[in-house]
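All protein chains but one are shown in place.
To keep things simple, chains are lettered A, B and C as they appear, and every chain counts its residues starting from 1.
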Amino acid sequence: MAYKDIKFAVSLYSYQDNYYFKRLDFEGAIAAAAGSGAEGIEVLGDTMIPEWPYISDEFADRFVGLQYRYGVKGVCFEHWSDRAMWKNKQLTDDEMFERGVMYIKAAKKLGIPMVKLLHEEHIGPKAIAGYKLTDYGIIERLLPVAADLGVTLALEVHTHDGVGADYQQKYIELAERTNLPFLGLAPDFSTFSYCMSTADIVDYTSRGAQKEILEFFRSKQRGAYFANVPFVYEAVSAEIEKMRPNDVTKQAIQFSMHMIGRKPPFDKLFKDLKDLASKLVYVHAKFYDLDENDCPDDMDYPRIFKALKEGGYKGYVASEFEGNRRMNMAGWVDEIEYVRRHQAYMRSLL
Amino acid sequence: MAYKDIKFAVSLYSYQDNYYFKRLDFEGAIAAAAGSGAEGIEVLGDTMIPEWPYISDEFADRFVGLQYRYGVKGVCFEHWSDRAMWKNKQLTDDEMFERGVMYIKAAKKLGIPMVKLLHEEHIGPKAIAGYKLTDYGIIERLLPVAADLGVTLALEVHTHDGVGADYQQKYIELAERTNLPFLGLAPDFSTFSYCMSTADIVDYTSRGAQKEILEFFRSKQRGAYFANVPFVYEAVSAEIEKMRPNDVTKQAIQFSMHMIGRKPPFDKLFKDLKDLASKLVYVHAKFYDLDENDCPDDMDYPRIFKALKEGGYKGYVASEFEGNRRMNMAGWVDEIEYVRRHQAYMRSLL
Amino acid sequence: MYDSHILTEHDCRNMWEHGKKYGYGVDITINYYRGLPLSCVEEIALEVDGEPIDPADMILRISGKEFPYTDILQDDFPTDFYWPFGEYLRVIVLKDGGIPQGRHHVKLTLKTRRSYTPTMVAVCEKDLTFA
Partner (left out) sequence: MYDSHILTEHDCRNMWEHGKKYGYGVDITINYYRGLPLSCVEEIALEVDGEPIDPADMILRISGKEFPYTDILQDDFPTDFYWPFGEYLRVIVLKDGGIPQGRHHVKLTLKTRRSYTPTMVAVCEKDLTFA
C-alpha cells in the first residue's frame, strides 16, 4: 500500500527558463506545476513576483485565486540571505534579522506556511571565507516571529554530508528546546548524488570537454556506488591520463570529485536521513537529468524514498529541476517534460 | 544645387518584422525612422496602433509628444479598403463610405494631413474579379469630408502602367473639377521595376528555386532595360530550358514576367511621371533590395528622381521597404539598415 | 506570411477552472503585415496529434475578450474587434480533462481575408510542449 504521508510539490525554480524567455509567466508556471500532478508549489518571490520585494494586496488576492483555479497549495516560500548588499558594506545582524522578517511576512501575506531559509550552513560550515549568511543567532531571533505568524522555517541542507552532519544538529536542538514546531531541516537530494550527471556531461561537452572520457569516469563512479565502495580517483587516473583529457575535461572531473569525492559513506548518509526523517519539515527532490526509467541519473531515488518512508517523513517532497542550468547553453531544455516525468516517477516510489 | 521641394519620410511599414517580433514598438519604429534622417513618418493604424480601430485621446496626445521628441511629422496615414468583411457578405457602398470617413477622422485626430487611400484601381482596373474596393463614387463622396477636415486623399498607384494610365485620370479630373487640393495620385516606385530583384531571388531560392537560372534571367532583364529595349521571354527561353528549371524556378520567372513583362515602354512611364509630377500629392519609394551603391537593384532611381524633379514634384517621398517580406523566410532582414541606406541614397539624388 | 511563426510557444498549456482542466490553449500570431478584424478571419483549423479539432470546441481570447470561434464566422459579427498585428490570439480548445502534459504535434491552418487579393493561407506545423 502506498505511503500516505508524503505529498508532492514543484518548486517553480524548475521553470526558470520558461519564465526568463517569456514562454510562461507566474500563472503559467503554476499551471505547469499543477499539470505535472503536484499538489503543492514552492514560490520564489525574488524570481517570479514582479513587484518584489513588495507584495500588493492585489497580488496576494490573485495568488489565492490562482491556487484555487489550479488546485494547488503554496507550500513553501524561498528566502535568500542577501547580506553582501553593497560593494563595500554588508548588512548588520540586525538588518539581516529584519530581512528574514520580511520574507516571513511575505510568506504569511501569501498564505504560505513555510519559508525555506538560506542558513549559514546550507552548503557547509564556513563554506566560503568572507560570506556570512543568516546564522544561528539570527535564526534564534526569527523563530518566535515565525511562530507568532504560524510560519515554519525550513533550513535547506545540500551539503555533501547531509542532515546528519554534526553542525546541523544545533538547529534541531533549538527547535526541541523551544518546543516549537516551526523550525526544521530540509534535505536537498543533491547530497545523495553519487556520480557526474549526464546533465554535467552535456554542459561540459558543450564547452569543449571530451564526452567519452566523462562517460568513462561516470561509469566508474556508478560502478563504485552500486558495489557499495567509495570511489577514489586514483583507481581510474592512469586510464584517464591515457585518454589525454583536455583542460575542460579535467575541470569537469575535478568539480565532480569536489562535490562527490568527500562524502561520508553512503550507508551513513541514508541512515542519517532515515533517523531524522520524522523531524524533517520539507524535502527538495533535486534532479539534473533522468535516465530511461525517469530516475534521476546520479541519485538513488529508490533508496532515498525508502529511508524517508521508513523514517516516517510526513510532508512535501518538491521537484527542483536544475538540469536547465546545466544544459541550456547546449540548447532548449524542456523543463515541463522533465518535471512531469520526475513527478510521475517519484509517485511510483511511494 | 539640391532640389528643395522634396522631403523624405519613412513608412513604418518598413519596420514590420521588428514590430512583429517585438524588438521595436510604435515608439521604437518612430525612433528608427527619425534616426534614418527622415523628416516624416507614415503611420499604419491597422498595424501599430494597439487600440485600433479606436484612438484614445491619450494615444493622440502621446503621438503629438512622440513627433516632438523624435523631430518628425506624421505625414500620411494608411487606409485599407476592407469591404469583404465577412465570409458571405460585403460592406455596402454606404458602409464603405463610413469606413473611409473613419480613416479620415483617425488621421485628423492624430493631426496627420493625408490619408493614403486604397482605391479600386490601385493595382489596376478590375484586377481581381469579385473584389470591389473604394471606388470613384465613394471617393467623390469622401472628398468633401476630407476637405472639410483638411485631410488630403492620396490614391496610391502601383500598377504596371503607372499614374499615366487612362483609368487613373478621372481622379485628377475630379480634383480639378471640384477645385479641391485634397485629392491626388501617389505613385509607388514598384511601377518602375525593370527586373527581378535579388530579394526575390533570395526568397525563391529559399523555397528551392535555382539561383543561377534566376540570376541569368535577371541579368537579361537588366541588359534589355539598359539597352532601352523591351524584354521578351522568348529571347532567353531556349537558354533557360537548357538549364532545366524546376517548378519553383519557373514560378519565379512567371511571376516576374507577369509583373514586369506587360509594362508600357519605360520611356512612356517616365514621361507620364514627369508630366504629372506637379499634381502628385505623395510618393512611395518602394524597395526590395539595394545594390552595392545602395540603389534599389531593380529600379532606376536616378531616372525616377530626375522625372520627379523636372516635373516639379513638391512633397514627401516615403521609403517603403518590402524586402523583409521577400527575404525573411530565409533569415532576419535588417530593416533598420536597409531604410537608413535607402534614405541616404535618395538624399544623394536631389 | 510569417508562416513558420504563427504557432507560438507562448503560454502553451492546459486551461483550468476550479482545480480541473477544461481544455488547453495555444497562442497564435497573424499571417499578415497588419491587424485584421476578427470578422476577416476566414478559418482557423487546428489538428492536434493528427486529430482535427471540432470548430465548435474552439474559443478565441483576445484583448480581454472571449468569442466562440464559430461566432466570428457569422455575417453579423461586429467589425471592430481586431486581432492586432504581432499580438497573441489565444485559441482555447474545450476538452474535459485537458490535454496530457507534454509534447504534442500541432498543425495550424490560418486563413485571413483581405479585400483585394485572394484569402491568405498560412500553414504551420510543429511539436509543442503543453504545460
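Quick notes on this structure:
What we mean here is this: contacts are C-beta pairs under 8 Å (C-beta built on N, C-alpha and C of every residue); 3 or more make two chains touch, one makes a residue touch a chain.
No experiment lies behind these values; they were computed from the predicted model shown.
Shown chains touched by the hidden one, complex as a whole: A, B. When the missing chain is restored to the complex, the residue among A:10, A:112, A:133 or A:155 that touches it is A:133. Among B:135, B:215, B:275 or B:334, only B:334 touches the chain left out of the display. Residues 13, 16, 19-22, 44, 46-48, 50, 52-54, 80-90, 118, 122-123, 127-128, 131-133, 325, 328-329 are the ones on chain A that touch the missing chain.
Although one chain is not displayed, its contacts with chain B can still be listed: residues 18, 22-25, 28, 31-32, 34-36, 68-71, 334, 336-337, 340.
FYI, only the chains that are shown with their structure count from here on.
Common neighbours of chain A and chain C under the contact definition above are absent. Among the remaining chains, the Cα-based centre furthest from that of chain A is the centre of B. Here C is the chain whose Cα centre lies closest to the centre of all protein Cα atoms. By C-beta contact pairs, the most connected chain pair is B-C. Rounded to whole angstrom units, the spacing between the C-alpha centres of chain A and chain C is 38.
Between chain B and chain C, the centres computed from C-alpha atoms are 31 Å apart.
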